[in-house]
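Working notes, beginning with the structure itself.
Complex shown without one protein chain; remaining protein chains in place.
By letter and in written order, the chains are A, B and C; residue numbering begins at 1 in each of them.
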Amino acid sequence: MSEENSVRDEVRQWLSENWDPDMPLVQWRNMLADSGWGVPGWPKQWYGRNLPVALVNAVQEEILNAGAVGVAQSGVRMLAAATLLEHATDFLKQKFLRRILTGEDNWCQLFSEPGSGSDLAGLTTRADLQGDNWNINGQKVWTTSAHHAQYGLLLTRTDWDVSKHQGLSYFVIEIGQVGVEVRPLRQMNGHASFNEVFMTDAVVPKDMLVGKLNQGWAVAMTTLANERRGADGLRQFSSGDAGEGSIFKELEAENKTAMEPYKWYPQRAGRADWMLERAKATGAIEDPVARQEIARALILHKSSQWMARRAREAQLLGRPQGPEGSLGKLASSNVARAAAHVHTLISGADSMLSKEDGPVNGLIAEILISVPAVSIAGGTDEIQRNIISERVLGLPKEPRTDTDRPFRDVPRNITS
Amino acid sequence: MSEENSVRDEVRQWLSENWDPDMPLVQWRNMLADSGWGVPGWPKQWYGRNLPVALVNAVQEEILNAGAVGVAQSGVRMLAAATLLEHATDFLKQKFLRRILTGEDNWCQLFSEPGSGSDLAGLTTRADLQGDNWNINGQKVWTTSAHHAQYGLLLTRTDWDVSKHQGLSYFVIEIGQVGVEVRPLRQMNGHASFNEVFMTDAVVPKDMLVGKLNQGWAVAMTTLANERRGADGLRQFSSGDAGEGSIFKELEAENKTAMEPYKWYPQRAGRADWMLERAKATGAIEDPVARQEIARALILHKSSQWMARRAREAQLLGRPQGPEGSLGKLASSNVARAAAHVHTLISGADSMLSKEDGPVNGLIAEILISVPAVSIAGGTDEIQRNIISERVLGLPKEPRTDTDRPFRDVPRNITS
Amino acid sequence: MRFSFTDEQQQFRDFVRKFMEANSATTEVRRLMQTDDGYDKAVWQNLASSLGLAGLHIPEQYGGQGFGPVEVGIALEEMGRTLLCAPYLGSSVLATTAILQAGSESDKEKLLPDLANGERLAALALAEPKGLWGSSGIEMIATPDQGRFLLNGVKSFVLDGLVADLIVVAARLPNSSGDEGISCFIVRSDAPGLDKRLLSTIDETRKLSILTFTQVEAEPLGEIGGAAEALQQTLNLSCIALASEMVGGAQKLFENAIDYAKLRVQFGRTIGSFQAIKHKCADLLLDVELAKSAAYYAAEAAADGAHDLRAIASLAKACASDTYLRVAAATIQIHGGIGFTWENDTHLYFKRAKSSEVLLDGPECHRENLIQHWGQLQ
Partner (left out) sequence: MRFSFTDEQQQFRDFVRKFMEANSATTEVRRLMQTDDGYDKAVWQNLASSLGLAGLHIPEQYGGQGFGPVEVGIALEEMGRTLLCAPYLGSSVLATTAILQAGSESDKEKLLPDLANGERLAALALAEPKGLWGSSGIEMIATPDQGRFLLNGVKSFVLDGLVADLIVVAARLPNSSGDEGISCFIVRSDAPGLDKRLLSTIDETRKLSILTFTQVEAEPLGEIGGAAEALQQTLNLSCIALASEMVGGAQKLFENAIDYAKLRVQFGRTIGSFQAIKHKCADLLLDVELAKSAAYYAAEAAADGAHDLRAIASLAKACASDTYLRVAAATIQIHGGIGFTWENDTHLYFKRAKSSEVLLDGPECHRENLIQHWGQLQ
């Protein structure tokens, strides 16, 4: 406690001396980086202060209370940072970490492929060494914000004669090059928030390798572990912090671009928070059958939130994480489906109507045609159940027929 | 059609000359066997007339219309008969078929074991040849009516050095011998309608082998196929045919014993047919929420019945059987669960009460604690889904790790 | 009661299926759903006159084929398989059935021949913005005005209302309530005071419109004030037809899912070899076969003139819509990410399933009807 208070005093002190809402955004964030208050949990030598989670939260609280702006957080950049911090050379940390915190660079994640979704380790994008560069050929998909990213986290196959997990390598690739083509991918709900990325003889310099050659799987696991940590069902969708001063204009613009691909995510999650409101507005609340269905969904919704709070609180207390931590994603699929069902029941025939003709200006329709994504994106429910049953419950893996031989000999999809 | 009419005339004629309700039951059934009218679908040389299904039904209709008694049908005897007809030596057919039809012998099925339920081919009851007899050791379970059966259909392992399906042999075993001990097995609903059968150096003469040595699996498949055919969700639970004459007294006694183990089966099936009646009796029908749940269960119940009728009619028309035929068992599990849920909702707090304190003199309670068996007995829902997905949908089998080696080397349960 | 199709009905099914496969590929569906009319006139003419489907259940004396609910069910099932974009459900089923049920002899002689040969299209304007199809939902007032009637009010969710030449309108007499005073009228699509607008919908393969009536002159269809029962029977038959359409869509989509499960490889195996997928598919097959069994039974019951058809129709409709939705959601899931893309056809079926779920009232409403009107089915 006393340690926390001293930290809080220190950061308050520093903010009072340095925070200026009319300072250019990048300049302010550079100060945060230099002071170590921007990412106090990071190592001292890399813009941080080595503080434990509890104190990190205290610091962030103080920055929030002061109404000050923090380091850039949005998009994939924090996954990139966590991965580079753990696996990259000092050269790469030097090159990228600061500009990640200042928000000068945008990043994207180049993992999934048309032929390997659930089976990420089955990917077939190839990297072949030619002189001092790696020559990249293949296609990635489900890439968020690739169209305005400078760099990508790229997972490729560099050895086809070893088992699937042993032949992967992890690189940082520059997106704005001739060999990389980014195309928008339209979804069934009409949005195009993802990209397909085609790489044809794209070039990656040798020193952009992250971690050791052919040990890219371990590096990718770090990225994905951090991604999962972000998805505990409590994430807020920032609508741009308000505040007086020029810096907030810059911030708002940044958030707007960053949040653009995510604007349908609240609908994808089912909008359980709208159920009662909608039931009252439509009069469905008078229908006992509707009340039962709303109650069922509400029970799922609230107990999922409470489960997430338990997980988070255990984490803050530094207690060993219980199963509740791994269950958030699966729970959110159930909540979303239940809520979509309820919204259909509440809106009745109107649930057919979209755009300006539809309830809540078409957002109910958007819920109904977006919810199917929640049980697929970021790991299907089926994959989640595998992970839970094996890692949490300790049930045995199925006999594998793909890890016991050179990847070359493993049956795979014929990708167009 | 004209062929059908001539057959109908012939049976009517024969019945008018021979049927006598005061004849001893066994004597009458011997006449049915000799005339071929008892099992007109069977081969001519074995008490039948080789008639096609459609005509067989016509004959049975005529016997029914005449109010006459048919051959013995209850219990396992018809599975035994079908299996013997297809696989047994003339010696065995001679020895058993007639007494099956007259009802003089009762039969039981000795397949399942504590260590091999879903995985029947993994059974470990051993048969070792000693001189002219097979020496049987092992335990069987889920045997209906073993306690009053004279003979059992016994599946054993006779070769441990070949793959699991290749080392099984099928015998007829005499139950009333020293080496065979029959114990009742109590279920969670209090009934004890099954037995455990312990065989310790039990003796089976060589000539009681059905089919070829080590080819018992194919024989067992015949038995099970006939068993499945019986379970199309439309089976009636005979309460003993009424009628004037001494023969009906004998018949009633026979049915009573035969039906004893099955008396809770209607409850196991969920008693969907009681839902509306109960809802009206209790006033639950006034509750819109109850009406929804009843409707859900009723839709399952009726559409399952109609699906079964489609399957049966296609069969009668000699059309290739569609998927609907394989789905009856899985459907009946869903119906039973839905009906049990509805009965709880209808009875409310009373659904806790059993025996004379419970609704419908305890039968509602019996539904609730019997329904869990429906998705297990005769093949679990999981096994049904495997069968459907592989045989009906043509989806590939999972990689097997138990059929590619001598059974000796296959991991199995340590049975007490 | 039959539980199988006759050989003639089987042949009819094969015949319709061939036509649909030739004329309603998903590329064609995608083209037509972008248009306002939402159908191809040449294909419609073929389907309506050459095949005679428009008059399938219209008696021969009115220029139809004289078939019944079973054949209509078969036709809709095959149309549902290919998501046919055409005014069949709207004109040939809903509106035509309303005229058959509510119209007088002379109405039928006057109106049906042109519908039977597909020369003209009709639409049924029944539900209003509240989105209820039963008589209780009819609030539009028909005011008597020297022999004619003047209609005022709004009709919504009108299927194919924009392409129809004539509109069958359900309205009620002043100061009436419930089944009392319910009447049917015929309004020409170009009638003064009639305003028509296309509605934006999730399912672009169905064209719904909203019609606003301001002092619109209308001619009575059948007996004034006594149309409630005719409209209910129209709904019963239309629900059975829609259930058949849904069953066809669910069956086809299920086949797509199975095909993909056999093709797609992950972890060195086709995903169809994983129990997670296999068991899901087995459950879906059961759902589809149950929904089929209910739809087939309902069509037979309609053909037999069953007394409790309303309950049976509601059973079939609720069963089919729940099944179609489950199959659609599961098919997206089995496809994974690709199943959520616009290029993949699954979403076209998913959206058809969503619109079919609430069109002609939702499943909760039909489950309630089922219990309210349940007789003793065998």
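Definition applied: contacts are C-beta pairs under 8 Å (C-beta built on N, C-alpha and C of every residue); 3 or more make two chains touch, one makes a residue touch a chain.
What you see is a predicted model; the values in this text were computed from it and never measured.
Among A:212, A:256 or A:296, only A:296 touches the chain left out of the display.
Shown as candidates are B:83, B:112 or B:255; the residue that touches the absent chain is B:112. Checked against the hidden chain, the listed residues A:30, A:158, A:304 or A:347 yield one contact partner: A:304.
Per the touch definition above, the residue from B:142, B:248 or B:306 contacting the chain not shown is B:142.
The chain not shown here touches chain B at positions 112, 114-119, 122, 141-142, 185-188, 190, 289-290, 337, 344-345, 348-358, 362, 365, 368-369, 372-373, 375-377, 380-382, 385, 400-402, 410-413. Within the entire complex, the positions of chain A that touch the omitted partner chain are 276, 285, 288, 291-292, 294-296, 298-300, 302-304, 306-307, 309-310, 312-314, 317, 319, 322-324, 327, 330-331, 334, 382, 384-386, 388-390, 392-399. Summarising the interface, chain C meets the missing chain with residues 274-276, 279.
Keep this in mind: only the chains that are shown with their structure count from here on.
A separation of 55 Å divides the Cα centre of chain A from that of chain B.
In whole angstrom, the spacing between the mean C-alpha positions of chain A and chain C is 43. Within chain A, contacts with two or more other chains are made by residues 289, 401. Counting partner chains per residue, chain C shows two or more touched chains at residues 269, 274, 277, 364, 368.
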